[in-house]
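The other protein chains are all here in position, but one chain of the complex has been omitted.
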Amino acid sequence: MAKRIRKARKKSRMAMTWHQLKKNKVAMVSLAVLIVIVLVAVLAPILAPYGYEVADKKNALAPPSPEHLLGTDRLGRDILSRLIYGARQSLSMGILAISISAVLGILIGSIAGYYGGWVDTLLMRFLDVYQSIPMMLLCITFAAILGPSLRNAIIAIGISMVPGFARMMRAQILTVRDNEYIEAAVCCNASNFKILLTHIIPNAISPLIVTITMSIGGAVMSGAGLSFIGLGVQSPIAEWGAMISDARNYLRTNGTLALYPGLCIMITVLGFNLLGDGLRDALDPKLKN
Amino acid sequence: MALLEVKDLKKYFKVGSRFLHAVDGVSFKLEEGKTLGVVGESGCGKSTLGRTILHLLEPTSGQIFFEGKDITKPDKPTLKKLHEDMQFIFQDPYASLDPRRSVSESISEPLRLQGKMSKSEILEETRRLMDTVGLASRFENSYPHELDGGRRQRIGIARALALKPKFIVCDEPVSALDVSIQAHIINLLLDLQEQQKLAYMFVTHDLSVVKYISNDILVMYLGTMVEKASADELFANPMHPYTQALLSAIPEPDIHVKTKRIIMQGEITSPIDPKPGCRFMARCQYASEECAQPQTLEEVSPDHFVACCKCRALKEKKAETVE
Partner (left out) sequence: MDEVILDIKDLVVEYHTDEAVIHAANGVNLSVRKGETIGLVGETGAGKTTIARSILRILQTPPAKLCGGEIYFKGQDLLKLSEKEMRAIRGNQIAMIFQDPMTSLNPVETVGFQIAETVRIHNKCSQAEAEKRACDMLEMVGISSDRFNEYPHQFSGGMKQRVVIAIALACNPELLLADEPTTALDVTIQAQVLEMIQTLKERLGTSVVLITHDLGVVAGFCESVAVVYAGDIIEYGSVEDIYDHTAHPYTVGLFGSLPRLNSKERRLKPINGLMPDPSNLPEGCPFAERCPVASERCTKEKPEATELSPGHFVKCFHAKGGQ
């Protein structure tokens, strides 16, 4: 029975958000676009006409043709196929990196916000110092120490984005903590940890969902940036940022080489940002009747 | 033996390097099944008093006895037991319920945390509690934002009753509600008191409500208790100048009652590091030099305590003018 109640609750909260989100056309279009990109990434081996590393040296830098719909790159690899496989790398970079930073950020922010006192001061001052180092520099340092690879790029981006989430979570916790239902829970003999887990975090997290969504776009960009300067995904694996990097010597002669991955990055980032915008409106309790 | 006894309770908050005297030397006794009304204006420390007794805030000094046992500094198991015996009903039915929890989840929370009952027992008990406070079972899976203020306050009451407490602090439980709903909640609280022999500490700024519901009334001003008496005695025979002004300011919903309002000059002074004398002095029409001395609580007539060095003189003067 308790399980049934829980289910009903989850459904109703999701349903309420979904109901609000459905009214937002821009958010729905973004969501559709993102779903298509995810499907493309998942189904890459089926959809791509060639493998991402299949090189046809004789056909290098070919213009679009029935065999190669978007042409080929300097090694004669099919651009379309590489874009399709690239979606895998770019998306996983964005989503995994943000998962790391969100989990760490929420944890640190919650502890700092709920316990306060010296714990709070210590954590926040540490983050202050941490945040004063430029993010890209931090990523480069991480990637340089751990060596360039997709996994390390993800870790680097993830860790570099922790302070933002932590700060936001802390601010949210401080607002929620002052509510009377927290005192009510204390009166019911709930332990601090239980209150944090069951009352405070669930109520503090809504605005974070929005930020998290929007940050995925940012992480995709950072990932592309790292790959562009050679610290992210390594050749021959296809990744949008790395593709732009490859194309930079041909910008004058074959500008489209850089254009396609650039467009892919833009559409993905825009999609996440607009979806985040829509989510913010949908999660705003004031808009609920 | 009194159910609850509070002796010279103090709660100071640190504000920078100074101290805010939120509760400053409050003492009272409360019997089983009785109601103590605590009245005063915003910032007089009446909510802090309730929270300190329930150990939501730690007392600075003084003693609290519950059923004869000193509970001023309880250890963990004692505190756990205390929160089963003493509960809190909050002022704001919007802020006192977790917006992400359904009605039954909110009410059953104390039972689930107590961990003594099985799931089906908890469910049954939750339904019984909802029935006790007059919540239809169809609201079981509703969320607070779907309900009106009165129903939300009923959820808060049901949650407070879940562990079968003996003493409940009601912190302005009706002041956020409309009059017609307010009346239902007051009636409910009175019914529950009769059925379960509950003792209430009823904190409010609404004097007509407090007269209606209380046996004894404690008037607070800036953290100090200025007067304490039975409800009838206090309203019939207010002694402290502040109580007199407070009572005269009540707007009575009757056009034939023409009370002469005592319009006080000035505003409440700061409770941060107050001077030792009477805190009402700045606004009091009878104030003189002797009021700058610390005031003691005097029993002017049986069970009627007043902290005013002038009250005897004023009483005699009043008696003279009546004659």
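Note that the chains are named A and B in the order they appear, and that numbering of residues resets to 1 at the start of each chain.
Note that a residue touches a chain if its C-beta (ideal position, glycine included) is under 8 Å from a C-beta of that chain, and two chains touch if they have at least 3 such contacts.
Please read all numbers here as calculations on a predicted model, not as lab measurements.
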Among B:L111, B:L198 or B:A245, residue touching the chain not depicted: B:A245
Hidden partner chain, touching residue among B:V209, B:V226 or B:M239: B:V209
Per the touch definition above, residue among B:E41, B:E84 or B:E125 touching the missing chain: B:E41
Chain not shown: contacting residue from B:S118, B:S180 or B:Q195: B:S180
Residue of B:K73, B:R261, B:K275 or B:K317 touching the missing chain in the full complex: B:R261
Sites on chain B contacted by the missing partner chain, in the whole complex: 41-42, 148-150, 178-184, 186-187, 190, 205, 207-209, 211-213, 235, 245-246, 248-255, 261, 263-264, 267-268
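As a convention for this text, only the chains that are shown with their structure count from here on.
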Interfacial residue positions of chain A with respect to chain B in the complex: 1-2, 5, 8-9, 12-13, 179-181, 183-190, 194, 199, 202-203, 285, 288
Complex contacts: residues of chain B adjacent to chain A: 51, 54, 56, 79-80, 83-84, 87-88, 90-92, 95-102, 104-105, 109-110, 113-114, 119-120, 122-123, 140-141, 143, 145, 156, 159-160, 162-163
